[in-house]
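One protein chain is absent from this view; the other protein chains keep their places.
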Amino acid sequence: MNVGFIGLGQMGLPMARNLLKARHSVTVYNRTRSRAEELQPDGASIAERPADVCSAEVVISLLADDAAVEAVILGEQNLPARLPAGGIHICMSTVSMTMARKLVAAHAAAETGYVSAPVFGRPDASAAAKLFVVAAGPAKLIERCRPLFDAVGQRTFLFGEDPVAANVVKLSGNFMIASVIETLGEVYALLRKSGVEPARFLEFATKSLFSAPVYKTYGEIIAKEKFQPAGFKVPLGLKDARLVLAAADAVATPMPIADVIHDHLLTALARGRKDWDWSSLARIAAENAGL
Amino acid sequence: MNVGFIGLGQMGLPMARNLLKARHSVTVYNRTRSRAEELQPDGASIAERPADVCSAEVVISLLADDAAVEAVILGEQNLPARLPAGGIHICMSTVSMTMARKLVAAHAAAETGYVSAPVFGRPDASAAAKLFVVAAGPAKLIERCRPLFDAVGQRTFLFGEDPVAANVVKLSGNFMIASVIETLGEVYALLRKSGVEPARFLEFATKSLFSAPVYKTYGEIIAKEKFQPAGFKVPLGLKDARLVLAAADAVATPMPIADVIHDHLLTALARGRKDWDWSSLARIAAENAGL
Amino acid sequence: MNVGFIGLGQMGLPMARNLLKARHSVTVYNRTRSRAEELQPDGASIAERPADVCSAEVVISLLADDAAVEAVILGEQNLPARLPAGGIHICMSTVSMTMARKLVAAHAAAETGYVSAPVFGRPDASAAAKLFVVAAGPAKLIERCRPLFDAVGQRTFLFGEDPVAANVVKLSGNFMIASVIETLGEVYALLRKSGVEPARFLEFATKSLFSAPVYKTYGEIIAKEKFQPAGFKVPLGLKDARLVLAAADAVATPMPIADVIHDHLLTALARGRKDWDWSSLARIAAENAGL
Partner (left out) sequence: MNVGFIGLGQMGLPMARNLLKARHSVTVYNRTRSRAEELQPDGASIAERPADVCSAEVVISLLADDAAVEAVILGEQNLPARLPAGGIHICMSTVSMTMARKLVAAHAAAETGYVSAPVFGRPDASAAAKLFVVAAGPAKLIERCRPLFDAVGQRTFLFGEDPVAANVVKLSGNFMIASVIETLGEVYALLRKSGVEPARFLEFATKSLFSAPVYKTYGEIIAKEKFQPAGFKVPLGLKDARLVLAAADAVATPMPIADVIHDHLLTALARGRKDWDWSSLARIAAENAGL
């Protein structure tokens, strides 16, 4: 397929490379051009402006936040209106519910295709094409996008015709990961102060009731306090905490654990850890215990 | 082996049965005698008093709380002192850290063997001999107890020579389960109010990052709100919440998620749900969202 | 003085009346014109559009939220640019820190005077000219506004030259009131379930360490559960909770009590209490205790 790809961050760049490996024709755009150039040896064409990728039948975007989506996809660029007839925009960014609805409306107004398909996984999973894709949108469009999802992920989960469903699932999933991180932070603090090695506890946990990747991945990072280099930085984790709280606020749903996560991420930021991995939020629990 | 077994609740009774199946000779004691009689067809001998099981080389106890341990094991019964030379008491109860230390001291004073070995799993796992055993105590004693652990569980995890380590691991593990329950409660509330089916979300979660038994087991119970019959009742969950908070308090470790869990269990109790499964704490999040 | 007044809500209408009583010449504007007409017998002139009040030397605005300020003061109306040379706009609305800064910038660009002066007090205090005014802005402007502050309030507190200081003080003060309400809610629940009458406790509290108006006012409302008619409705309280959390988030300051307040107000809303007084957030603590 002829694919446009906007946003070559830690997650996007390996995804674009995997699309190229799967023999799709890919034109890439990134604000910092040098990131795009890294993909030239893999066969990517480089676009100078977001609008230049719009001739592709499918454009994937994976941007950092609402502001980036506003600037690069909507606003002047007006990507929804520039897509060709039959074109599809797959938005893989983690955005607010407000932006999610705005994107749906913009494509509806332009009568172009729109699919929301955020992904789960850290940069290494992206490189290994092992992401989990959560997609929602009109079934016919989803089917056309399948080969692309397959090229970047290990499995795709569908959430119906309304694209915003995928966004609330993304925010929910990220919240669940954050909850695991905070929980491990609290448990490790208790264990350390009680004379039990967190690593030993983790081995038990991941081989019994908590045998899920999320415990293994974050359990090890936190036990070793190996928060740098970051796979996903504190400000991004904080952005996600804000998004889930905003989504919950809009539907009058209190989420007290999300409050705790948000507060601990704020403290991580206030302590100058903007370049640490977001899992360092677990360290606040340790510091609150005097560790 | 010649085994005494004290405490035939929902967890204990199937464990005793599994010991009998594994051809151990088992004498059982239970405050309500009828529970003990259920095991007669399986070949169990029935003791009239806790002290009557003490001639066994190993005595396993699995009681509801500190008060029951105080009444049945310590106090007048003074089981630690009644054990024969070389006898071992395996305490599988979930007790406070204070009681855990008191048990260690009582056996040390009596110069009898003591192993702490709480188990993880719900009644069905107990029936299927699929429990996870968390054991700590002198290595030589642990080795002697191995065949018994193997008869009731699928795997045993060791936490060193100090028996109380197993107790803090038990409290930590239960807290982690409760955190999963509360997290699911909050996420489901958000999803339901946003138009996404919890069951659909759960399928995604358990087939991607959250592929652990704890999510599957509790995720389904909570999605279906099938809180009765209870596998583990609200007052027992509340007891565990209190125990982990007390353990954390004693080592000056704040655990804000444990606070949330404790508060929601109190509300469940205040709403008259003492016979519901403790996972119904997830329903408080739903009710707080007006569901 | 020649005064324009925009926003005749429960707080604004009696303030405008007090300005008239103090023999200022007042032109009023309100979206719902009938509210403005109530002031005709008192001598007010009625403006058809916000812009029509701008000939006055001082324009006071007291609007419900950021959106109203955006629509009525900024946007097309562009009040900052329409003020006459030497004109002053006194913004008494409770707005976000973001809007507070935007207002400063808009007046700076238009080279017109701007003072931020939110008020504390409920409708009855507004009627009695007993409000507390919290003002910040250039000292010379503040001095010119003094007679107006004196006409509506019992006392004015100054917070320096930067107008936004008054806004953060307003958000802080409202948070402190909300904290008193939540605290009373929790304490009353404990007392009621322990057999002590809240009203009796309140008498002790307000005659000893807690002898401040805020305890008396809210303590009585909550003890009697007299949440209707509302002096300040749940959605407005929720707006304030959001504003203080947003202000705190922007400066990386966790405020866990604000989290609790926000969550309880969400629950009040989710339970359909949008027309109840915001102090009904105290009832959530009671309901969480099964009362």
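Observations
Order as written gives the chain letters A, B and C; numbering starts at 1 within each chain.
The rule is simple: contacts are C-beta pairs under 8 Å (C-beta built on N, C-alpha and C of every residue); 3 or more make two chains touch, one makes a residue touch a chain.
A quick note: this is a predicted structure, and the numbers were derived from the prediction, not measured.
When you scan C:103, C:255 or C:269 for touch with the missing chain, the hit is C:255. From the options C:52, C:162 or C:220, the residue with contact to the unseen chain in the full assembly is C:162.
Interface note for the absent chain: among A:18, A:194, A:267 or A:280, the touching residue is A:267.
The omitted chain makes contact with chain C at the following residues, 97, 120, 132, 134, 155, 157, 159, 162, 164-165, 168-169, 171-173, 175-177, 179-180, 182-183, 186-187, 189-191, 193-196, 200-201, 203-205, 207-215, 244, 247-248, 251-258, 260, 285, 288-290.
By the touch definition given at the top, chain A reaches the unshown chain through residues 256, 263, 266-267, 269-272, 284, 288-291. By the touch criterion stated above, the residues of chain B touching the omitted chain are 242, 248-249, 252-256, 259, 262-264, 266-267, 269-270.
In this text, only the chains that are shown with their structure count from here on.
Compare each chain's C-alpha centroid with the centroid of every protein C-alpha atom shown, and the nearest one belongs to A.
For this pair, chain A with chain C, the centres built from the Cα atoms lie 39 Å apart. Inter-chain centre distance (chain B to chain C, centres taken as mean C-alpha positions): 53 Å.
Counting only residues that touch two or more partner chains, chain C has 256, 263, 266-267, 269-270.
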